[in-house]
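Of the protein chains in this complex, all but one are displayed in their positions.
Letters are used for the chains, namely A, B and C, taken in the order the chains are written, and counting of residues starts over at 1 for each.
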Amino acid sequence: MKKILNRPVDYVDETLDGLIAVHPDIYALPERRLITRAAGMRKGKVGIVTGGGSGHLPVFAGYVGSGLLDACAVGEVFASPPADKMASAMRHANGGAGVLRLYGNYGGDGMNFDMAGEMVEMEDDIVSSTVRVSDDVASAPPGESEKRRGVAGMVYAFKAAGARAEEMADLDEVTRVARKAADSCRSLGVALTPCVVPQAGKPTFTLADNEIEMGMGIHGEPGIWRAELRPADALVDEMIDRLITDMPLSRRDRVSVLVNSLGATPLEELYIMFRRVRTRLGDIGVDIVMPLVGRYATSMEMTGATITLSRLDGELERLLKAPCHCAFWTVAA
Amino acid sequence: MKKILNRPVDYVDETLDGLIAVHPDIYALPERRLITRAAGMRKGKVGIVTGGGSGHLPVFAGYVGSGLLDACAVGEVFASPPADKMASAMRHANGGAGVLRLYGNYGGDGMNFDMAGEMVEMEDDIVSSTVRVSDDVASAPPGESEKRRGVAGMVYAFKAAGARAEEMADLDEVTRVARKAADSCRSLGVALTPCVVPQAGKPTFTLADNEIEMGMGIHGEPGIWRAELRPADALVDEMIDRLITDMPLSRRDRVSVLVNSLGATPLEELYIMFRRVRTRLGDIGVDIVMPLVGRYATSMEMTGATITLSRLDGELERLLKAPCHCAFWTVAA
Amino acid sequence: MSAEFTSADLAKAAMAIAAGVKGATDELNRQDGLLGDGDLGITVSAGWQAVADVAPQFPADIGKAFLAAAKAFQQVSSSSFGTMVASALMAAARHTNGRTAVPWPEVPELVAAARDAMMSRGKGALGDKTVMDSLEAVRVALVGKDHAYMRLAAADAAEAALAEFRSRPNKLGRARMFADRSIGIDDPGMLAFARIVASMPDE
Partner (left out) sequence: MSAEFTSADLAKAAMAIAAGVKGATDELNRQDGLLGDGDLGITVSAGWQAVADVAPQFPADIGKAFLAAAKAFQQVSSSSFGTMVASALMAAARHTNGRTAVPWPEVPELVAAARDAMMSRGKGALGDKTVMDSLEAVRVALVGKDHAYMRLAAADAAEAALAEFRSRPNKLGRARMFADRSIGIDDPGMLAFARIVASMPDE
């Protein structure tokens, strides 16, 4: 395991210590493994909480910030946080107007967030709602989106819900917008090399020297095919084909595109991919709005990339362009 | 070679195509392998040009932007751009007030930038100056800083010079500030795994499974020692020790710290490192100002990290905090 | 032997289970590692140890005692099985809230409530080859049983469920991705449940 760390059991806590030390103006750590906004919760605003396993920075904790999320329950690397940590996040995000639980569709996270919801309802009388993001088209067929995993598309749901909450919309409205943003995006990833979970000490999967896996999940979940590496344009073509088969686009549609590195894949290669995405979408007459290229949802040092298409209507485009600020994403006012 | 690319010869040009497609508001590509500000050159402002090999994004081209650089000559991966490309960059950055050539201290880049200076002097009557950044303490002993390589510290020189030029200072003044910023920083890196130059198709160096190299250069230049991987805190301790031996710091000194990934090393690990940097600098009573943690100067998918200490006086601190905007670094006004 | 059980009985059971499953840590990790992520032994031993640690402070209210147990368990273990156990304990908490003694014949009802909570939490069904099938087998075995024979009946039923489901495929949890390969392999959660039941004190 070639990683810069101290004891594997301290990986998560030391990461969070560093995060708040670098950005004390953005993040606070009111208790172990709970990240909230440094500015605290705004009275009367709907709270938005997320949570999930560590090792995906900026996902999840990184997206706590103005115009985005209010609190995040942080789990071990690639493991759900416990329900009581999620309950704690909900209490911190409670401004009296209810709390939205907005997270990726993974079994453990879902069960724990449900349990957390029951806990705060029983003990704190907090009204809450749930939106699970399930944008990964490789993880289940179109009809079974409740079985699909949540990956980079999450970022669009955070942004839309966060912006709407900042406008002081009520819980139903924030929930509606979050669901709409989640339902309007589709993602697909390709993996080249694995990462190592510190406490496991060994790679999450193995691929041969020149082998890649299309559709592999961010924790190494099985994908669609394994075969030889192909040229960037061929990879992008297949990814775009699969994405627009799942969510057909037509002339004049407006979409935001996120070309995201899983960690090790450098910016250079993301730009090479984006070039091709633009050509492909241009060919069908789709307009690209506010493209995002970089590391938005990673798996530590995994090599690979995901492409997310987020179809926008007027409302989602407005919310995407609304101001926000966290350490990893700023939209200026 | 597990990289997402098309033909290796197109790696650089396709990267630049993608870069300007994603950020047309920031960058322009007026000719092949030349990046300028989209807004064009401001009349009467000192121009700042840089240049160097590709594969280090955001370095070099990424730092073209307001409050930063005006133009960048882009070379093949890890190879100097030709002198006439640099001359072209200087012509684009000529607002009538002279041009500063500000770049990393590498033989080829230096020779070509010198030649470019002679060319534009002969042909275009442009006054110019040179500042080479040589912050890598591993590359030569303290007395021989003209032999030291330029690495992540470059970013501080870009920022200071860029901010001063934006204030419409003259060429001598911008040059003075650039040199001061360059002289006030020290960097040191540690490498864990290599990267692959597309046209070479093989790793830039080899290290055993659990072996790391302290002080290795960003192109794989030999460092100080090779040995087994150690805990993060031990690595940071050695790096800080070497840096403050080279540039002693005392109580009440103000420094900015850049903990930079060479590419694959994830944010999580940078935060773990920063934690320790903060403790060590805190122990000697040094105040950390505006720390930077992320990917500021990379070597594609290389695993490893650098630490840069930039000692600030009032002037450098003011310039560091001045507004700037490019795709990879924004300081709000 | 009383006809009812109390919060103190719960505490005693928690401590006995914690001691018992400790020895099964490696076995359960290994079983989970065959098709899953190999953490089940840690989940089970750490979870029950956490319950045992708070057991001496269990309140007399059995509902509150179950709730304390649920919280303790899930705090140290948020993987699927941990969440299942915590959900089961929370269901039992709701069922017994405000009472300081529960008649033994009510135990099958508690198991049913636990089973239902797991089902709604995990969106699974009986027959999926999970810990829920073990619970159901145990519930059936306990109905109408004198409480003196309950422990033995439960242990036998948990073992029988393992044997019954061994040749069937997993339809839930991580192992479902390898449904074919799961045939012939004990579901780790069912195995864990058998070890838990076997660790219960005779009383």
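Here is the rule we go by: a residue touches a chain if its C-beta (ideal position, glycine included) is under 8 Å from a C-beta of that chain, and two chains touch if they have at least 3 such contacts.
Note that the structure is predicted; figures quoted are calculated from it, not measured.
Considering the entire complex, the omitted chain makes contact with B. Touch with the chain omitted from the figure is made, among B:9, B:111 or B:332, by B:111. Within the full complex, the residue among B:18, B:65, B:81 or B:98 touching the omitted chain is B:81.
Residue B:222 is the one among B:141, B:222, B:248 or B:323 that touches the chain missing from this view.
Listed here are the chain B residues that touch the chain not shown: 75, 79-84, 107-108, 111-112, 114-115, 118, 221-222.
Keep in mind that, in the parts below, only the chains that are shown with their structure count from here on.
Chain geometry summary: the mean Cα position of chain A and that of chain B are 30 Å apart. The centroid of the Cα atoms in chain A and the matching centroid in chain C are 33 Å apart.
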